[in-house]
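All protein chains of the complex are present and in place, except for one that has been dropped.
Every chain is named by a letter (A, B and C) in the order it is written, and numbering of its residues begins at 1.
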Amino acid sequence: MKKFINAPDDVVREALAGVAAAHADLRVDVSNQIVVRTDAPVAGKVGLVSGGGSGHEPLHGGFVGAGMLDAAAPGEIFTSPVPDQILAATKAVDGGAGVVHIVKNYTGDVLNFQMAAELALDDGVRVETVLVDDDVAVENSTWTAGRRGTGATLIVEKVAGAAAAEGQALEAVAGVGRRINESSASFAVALTACTTPAAGKPGFDLPDDEMEVGVGIHGEPGRRREKLLSAKEIVRIAYDAIQSAKPLQPADRVIVIVNGLGATPLIELYLLFGEVAAVLKDAGVEIVRNLVGNYVTSLDMAGMSVTVCRADDEILRLWDAPVRTPALRWGT
Amino acid sequence: MKKFINAPDDVVREALAGVAAAHADLRVDVSNQIVVRTDAPVAGKVGLVSGGGSGHEPLHGGFVGAGMLDAAAPGEIFTSPVPDQILAATKAVDGGAGVVHIVKNYTGDVLNFQMAAELALDDGVRVETVLVDDDVAVENSTWTAGRRGTGATLIVEKVAGAAAAEGQALEAVAGVGRRINESSASFAVALTACTTPAAGKPGFDLPDDEMEVGVGIHGEPGRRREKLLSAKEIVRIAYDAIQSAKPLQPADRVIVIVNGLGATPLIELYLLFGEVAAVLKDAGVEIVRNLVGNYVTSLDMAGMSVTVCRADDEILRLWDAPVRTPALRWGT
Amino acid sequence: MDIPLTRTWITTVATTIAEQSDYLTQLDSAIGDADHGVNMNRGFSAVVAALDGYEATSVGDVLLRTGTTLVSRVGGASGPLYGTAFRAMGKVLDGTDVDDRDVAAALRAGLEGLQKLGAAVPGDKTIVDAYAPALEAFDSDLDNGGTLASAASAAADAARDGMRGTTAMQARKGRASYLGPRSVGHQDPGATSTWLIFRALAEVTDRAAPSTVEA
Partner (left out) sequence: MDIPLTRTWITTVATTIAEQSDYLTQLDSAIGDADHGVNMNRGFSAVVAALDGYEATSVGDVLLRTGTTLVSRVGGASGPLYGTAFRAMGKVLDGTDVDDRDVAAALRAGLEGLQKLGAAVPGDKTIVDAYAPALEAFDSDLDNGGTLASAASAAADAARDGMRGTTAMQARKGRASYLGPRSVGHQDPGATSTWLIFRALAEVTDRAAPSTVEA
């Protein structure tokens, strides 16, 4: 294992110390692992909290700031945070208007956030939960853990964050977040496995001419293994998966994210975006906004995900609203 | 080789097609490999052109936009652009006030920009060149190619871009760029070699317990190979190299960039930044601005560089000035 | 089962988990995210610290504190699930020395709490696939006149068999479910830690049991 770390057990806290040193407009509680906007709680504003395992940076801590999250609760590497942590974040951002929990659909995240929400309610804080489950590589079913939350989380956080910033009420903020989730689909392909500091070696072996298709963001193998294909063919696989799960229609307007999983160079992500743009153009779908870069990562995994979110005027207005966080910033 | 590409020869142009699709406020000439601000040339404003081999994204195309570069000329992977390309970019951004070339100190970059500057002069465009050579891993000497240009390039582009945006004259814009270069020092360490699409295999073999110290951004081996050390010790090596080449004094105020070389996860970069902050604090040096992320990369190399730039009020004012590019954006 | 024995059970679990941490993480690496050993070890190390010097007034106190600590220190899926199970056990054991049927009831309460929270049923390739047969074996050993030690031993064996049975299953819950058919052929990490927990119970109750050798 080759990493810039001191000791596997200290990675998350030492990285948080770096976040604290880098971002004066964030309040970082290193030992309790909470990242909060310095101006929180904003009285009368719905608070937004997200969290999950670490190793997906900039998600979530990099999205804390004006117009997006009020707090993030990063767990250990690939391990969802504990209820106490989430509760502390929730209380830190409650400005009296309630708090929205944005939760990626993994058993651990769901259970820990659920426990935290119950504890928050005991303390008189109203909590609405938005569950994100956009990864169409996994089939949906009430009998299973269902789909995973991946790239759409960023869009939910941005759009719900903008709704909260403009003073929308708890149910409305949660509502637009859920609408984003329903309108979104993601699909990921990995070229290498990632290595967690604790495990010290890659999660799986992948021959030099193969790829994992329909991979998650926690180093788990994908739905299937295939011979490595060209960028064009890989984008086609992702597009087909999205089309069969959540079909796009001609004239749909979409926000597209071509996201790197951590070790894929930006030049490849732009090349992939070019392929996505070509495929969507053929389908008559209009890309109205996009992001190309590393946003929802999986440590040092070489890989990419494509997220597509159907957007109406309201969603675009909220997407375009000002945001000022370490990893996403635009507007005034 | 595992990459999201179609064919090695097409990578640069296909990625540029992606850039064109992603950024409506850039004019991308895919076949001639030029990225220009849509509003260029701005009459009366000094134009800023940079360029170099591709594979360092977001450098330089990602820094084209208001408040920073007017154009970028990306060459083939790790190959400096050709004079025609640089000339075309230069002419596209000349608003009558002359053009500054920001050139990283590599033989190829220097020679091709020099030829382009001569051709531009023939066409009546005044050109000033700012040579960036901040990498203290290489010793300076008039008998050699000298130091390489790396992370400080971003700071030169940002600060000179702000100077040009506020209407400073050609010599002044170039002057502040040169001042940044003189005030800056960088040092890089790699954990893996990168693989160019053309070569198809890593540039060098590095055992699992070793690192390349004082590495460049073109996949070349470093000044020496060492046993892998902890993040704290690695930061100490970088700091010592910077201190012995361009010593920082107590009470100095600095801009710090902890930069990923392409395959290093953000969580490690933040951890490293925490170590840099600790070392500088001990030295009495104040970090007044910082960036943590992938800015000047080397394809899929796992590695990091630290750049330190001594900053006065004037430099900080220009650093803080609004910038609106794909990879760097703040202010209004 | 008295307070000291309960403590010994939990500290033995902690020791076993520490020893088997890499193995659990390795199992989780194949069909999960390579953290189950680390998670459990972080949790039970914290439990040992939390019990150190803690003045429990009932068996339930020890288990409640164990569960609460797991909830607040583990995270992931296993933290809330095991935490809830231990808390549920603790809630029904308010004596300083509880009898074997009380232990059986507590184990049942633990499984119910875990299943209520996680909604897994036998066959989903989870903790439940080791825990449910262990509980059944524990009960029927007592029904057949067994002791705490023999019941715990039967439970451990059944947990082991249940754990082994997970290898053939396709996961329907937890992270392994994302793998679909590719989850088949790998032993479930959570079922494995459940076996370790029952094995520790069998060990400590066996050591504590009045010698059954012909005396």
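Some notes on this structure:
To be clear about the criterion, a residue touches a chain if its C-beta (ideal position, glycine included) is under 8 Å from a C-beta of that chain, and two chains touch if they have at least 3 such contacts.
Because the structure is a prediction, the values reported are computed rather than measured.
Within the entire complex, contacts from the absent chain reach the displayed chains B.
Only one residue from B:R27, B:R126, B:R178 or B:R223 touches the chain missing from this view: B:R223. When the omitted chain is restored, the residue from B:N6, B:T196, B:T307 or B:T325 that touches it is B:T196. Across the entire complex, the residue among B:D29, B:D84 or B:E210 in touch with the chain not shown is B:D84. For subunit B, the residues touching the absent chain in the complete assembly are 53, 75-84, 106-108, 111-112, 114-115, 137-139, 143-145, 148, 196, 198-199, 203-204, 216, 218-221, 223-224.
In this text, only the chains that are shown with their structure count from here on.
Spacing of subunit A relative to subunit C, judged by their CA centroids, is 33 angstrom. The distance from the centre of subunit A to the centre of subunit B, each centre being the mean of the chain's C-alpha atoms, comes to 29 Å. Shared contact sites, meaning residues of subunit A that touch two or more other chains, are absent. Across the assembly, subunit C contributes no residue in contact with two or more other chains.
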